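Next up is a structure, given as structure tokens.
Here the complex is missing one protein chain, while the rest keep their positions.
A and B are the chain letters, set down in written order, and residue numbers restart from 1 in every chain.
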Amino acid sequence: MTAFRRTDKPAHIDRTKPITFTFDGKTLIGFSGDTLASALLANGKTLLGRSFKYHRPRGVIAAGFEEPNALFTTGVGGRTEPNTIGPTTELVSGITAKSQNAWPSLSFDVMAANQLLSPIFSAGFYYKTFMGPLKKSWMMYEPIIRKAAGLGVAVPDVDTARYEQRHTFCDVLVIGSGPAGLAAAVTAARSGLRVTLTEQDFELGGSLLSSGNEVLEQWRKTQIAELESHREARVLNRTTAQGIYDGNLVVLNCIPQNHPAKMILEQCRAKTIIIATGAIERPLVFENNDRPGVMLASAVRTYLNRYGVAPKKRAVIVTNNDSAYATAFELAEADVAVTVAEHRSTLSGDLLAKAAQLGIAIFPNSGIANVIGEKQISAVRLAGRHAVTIECDVLAMSGGWNPVVHLTSHGGIKPKYDEKIAAFVPGGFAPSHYGAGGVNGTFGVMAAIREGETAARAALETSNFSKKLEAVELPAMREDRAYTIQPQWTVPEGKHAFVDFQNDVTSKDIKQAHQEGYLSVEHLKRYTTLGMGTDQGKTSNINALAMMADLRGLPMSAAGTTTFRPPYAPLTIGAIAGRNVGAHFKPKRLSPLHDWHVAHGATFIEAGLWMRAWYYDWAGHSPETAYIKEMELVRQNVGISDVSSLGKIDVQGPDAAEFLNRIYVNGFAKLPIGRARYGVMLNDDGIVLDDGTTSRISDTQFYMTTTTAQAGEVMSWLEYLLQMHWTDLNVHLTSLTDEWGGMAVSGPNSRRALQLAFPELDVTTETLPYIGVMDFVFEDVSVRILRLSFSGELAYEVHCPANYTTALWEHILKSADSLGIKPYGLEALASLRIEKGHVAGADLDHRNTLDDLGLGKMAGKEKDYIGKALRFREDCQAPERWSLIGIECMEDGKKLRGGAILFAASDEIKGHGRGYITSVTWSTELNKFIALALYNGGLKHEGEDIICAFPLKNENVKARIVSPHFIDKQGERLHA
Amino acid sequence: MRIPCPHCGERDVAEFRYGSDATKQRPQHGTGDLKTWHDYVFVFDNPKGQHIEYWQHVLGCRQWFTLKRNTATNQILPSPLEGEGGALAPDEGAVATELASTNPSSVLRMKDAQSTFSLKGRRGEKKQ
Partner (left out) sequence: MLKASSALFSAKPFASNLLAIVEAPDFTLTQYAGVEKDLKKALGKLPSRIGIVQDNFMRVGPTQIWSLNEAMDAPNCFVTPLSSSRTRIEISGAPAREVLAKCASIDFHKNEFKPGTFAMTGIHHVPVFIHCVAGEIFHLYVLRTFALSIWDHVSDAALEFK
């Protein structure tokens, strides 16, 4: 029993190019030019899937993106794609399509028993089970329901396909290549301006492809040929305009051919946009209108004329408007016996005459009472006076046409109801947007062509193009006949009259929503799940709105529509991610010493965007122990570490000193040349922003360093102050973070190391005391030595232009080799500073005041600095703030852990505690775990015993609050 | 959204960073009491409609500028603060007054929130 057959009439398929594909494991053959849906129909496959809730048998309804039912899972493994839309999927060799939501098989589906449960699954089912007395039972039913309801299933495998993105620009973007779009694109292209034409289909032509008219086909070909001849015209088929965003950004997803990417997401910035997206036919709502074989009349016409797929013998057409007669006549001409059930009581003479000529019976005042046949319809029973039963292979329905207004509405313009065509049309157009053809509710071909041309001329005018252009040639045809419709909104009786085919919403559900008070469009949608499927209600929304308006006694214009949001059609997440996956997920930042670290056994760790050397092979292979060896090297001898990631800023200008004096809490105005100073910056709100050392190079030049983490933030903030507020200060800022690389040479032997490396240089304490700065030229390269210490040992930072940092680093290592100098990594660097009690990124949580960090005394009492006023607000002065403490572990063999929650010894271990550990390390000097932490009341509690709780590992470790300065409290080592 | 950088021309919003409300007058450095700074740092209007903001062309020329933007439509208007050749725009308290007076009903004044803000009716509740 097959309901469809191939015709031998001319169509847009190439019968000489067969294409093999599989459906549910069975190998089938279609032709080049087919879609998955047309090929399946041609193979007699009408039962193609099971419905969302009730597992009812479903087949193809439409011939475009609006298709609610003919959805398949295609591909295998990571390339699996659920909910592939059959009518828009170009048939290519090797497609493997599987039906969805059916078990164990499509024709025998166990879950079809859900149909018996339909009273339970009706509107509001989810809400009632979540919220009502049934709430508890949800836990029990949920897994069963999850299995039973749904469509395609996403696979856990990684999608191995490649997705790309690109940015394009044009003067005129034409969306849609039907008669209006083609006319618009050709007109616009004649100007020589940059024109882009997009078409979601693989063939250009839109509704022209379904017409079966030779004159129109010639016209279509002529326009396409002309477009190809215009150098600045770009034609993108297989490209869906998904949304229009602010600033005329149109997001297009393109399926390229012969390209490594499966999909390209294009961000097209168009000066003007012509929306020629056409219209979608509405179904009619009647009992069992979801049975396979019930289709949109226009879809039946498309399958006939474009794909050469016709109903086997008999078709019934049910309509309330004139457009379905084209289908009726062309079916009859293709030897299909046609009967029309016409909702209206009168019909224009030309249609009646033609029907009579073709032997088509028309039943006026007739709708459909019921559809007979479950997996494939066999007959329909008419409603009304002529309650006859008519055998048929296909029931073609037309309830009128909905302009595809989505793109006109993305910017917030609500569509408005047009009584004449009983549909919503654009409520207006944004400046530089124009509409043409079906989207405007203009359904005739000739009128659409004229509108396309007019729209293009208006768009060109907006683009300041004023030369005269030749008019587009019209096809040699008679004028369009008028379109008339009698809206058919009444809510039918019956239990299985489907409004939303994809989400299984019936007319009964809408009645129920009305009875229960879910009246507004947005409530109706959420209560019934109407329009919430992958098709976003393209065929269902307007019928549902109209029914609700009818139940409420409101005119359509007062009912309103739901909000149209991008994307217009389902979009793969991979397309949105583009190439930013895997290694390209985010940019990586590498120190100028990176290659050296790689070559010398470093293990790396991510720190923000930076890849930093964590520890080196020479010290061992475990992050738990290697850093301890590296720490010992620094404490006892000398080590060298990469500090290139520090933010570095060149501050120059006559007012540089005044500027620094304003942004740091401590004074910089009188910093002598050749000296560095540790400084802290606050935000306006009195909270610590960043810290670092800044050195004075000359009267008008300073060298500022910031933390690695805050470098970008600080730079922007300082630029903001200078450019927008302190315009009277003559100061220039330039980031040197990339220009300069840096290394810390630390340990009691660090001076000897530098003396070996730079024998000509005097680095004794007399010339280069603690916080002294020295510039010199070494082998033609500028070098800056800053005597600073992060570790607490005698230490220097050596900075030089990044191109030479590796050479300088190697020079120091080689020169001081006799001392046993070795590199140390980020873990040791951080551990050394914890022992010394220096705060760093981890301890600064953007809630700390100066006093919280024990730095309150640094701030100048007399001078003004940013954040001074709000530093003293009540909250910042509260006695029980979380403030910096040191912690020593009091239990042998136990660890402290970063993030551990702190409790007083007498507290119950519950809740958020009194603070938390911000940094932790093994102390080589104290031979125990130590930590820095923020604790309620801070060092007021020095000496008290606490519990460090780490619930993830079920650990409670005893510890004691101590000063955060664990070593060398007098700073003797620094000043050595 | 496209933003016209006064120095580089129109660019994609992704090249910019938003700074803050540019209708507010920053207290002079070293002046202002706790209350002045509190109001400057924490109390903001949240206007629907025309607004003036600080933006930085952070991936481009790194220049800060003021941008007149409609917060409801993202329509960008020529900034009244732009001087010739895109000169830098200093503080200009007058702008705030001008903005408020052009479209008073669209300005929801959050600083009066406790006394006047309610979900039901906020129209005409602006108080100074």
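We adopt the following convention: a contact is a pair of C-beta atoms (placed from the backbone, for glycine too) under 8 Å apart; a residue touches a chain by one contact, two chains touch by 3 or more.
This one's a predicted model, so the numbers in the text were calculated from it and none came from an experiment.
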{"item": "Contact with the hidden chain (one of A:364, A:801 or A:898)", "value": "A:801"}
{"item": "Option from A:28, A:261 or A:423 whose C-beta touches the chain left out", "value": "A:261"}
{"item": "Touch with the omitted chain, as defined above, among A:6, A:306 or A:589", "value": "A:589"}
{"item": "Chain not shown: contacting residue from A:188, A:628 or A:736", "value": "A:736"}
{"item": "Contact partner of the left-out chain, one of A:780, A:874, A:892 or A:908", "value": "A:780"}
{"item": "Contact footprint on chain B, counting only the chain that is left out", "value": "7-9, 11-12, 14-15, 58-63, 85-88"}
{"item": "Those residues of chain A which, in the complete complex, touch the missing chain", "value": "162, 164-169, 194, 259-261, 267, 269, 579-580, 583-584, 586-592, 595, 598, 610, 644-645, 650, 652-653, 700-701, 732, 734-741, 778-782, 801-808, 811"}
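Keep this in mind: only the chains that are shown with their structure count from here on.
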{"item": "Complex contacts: residues of chain A adjacent to chain B", "value": "167, 245-247, 249, 269, 411-412, 662, 684-685, 716, 719-720, 723-727, 864, 866, 869-870, 872-873"}
{"item": "Chain B residues within the chain A interface of the complex", "value": "1-2, 12-13, 17, 19, 22, 26, 29-30, 32-34, 36-38, 40-42, 54, 56, 58, 62-64, 66, 73-74, 88-91"}
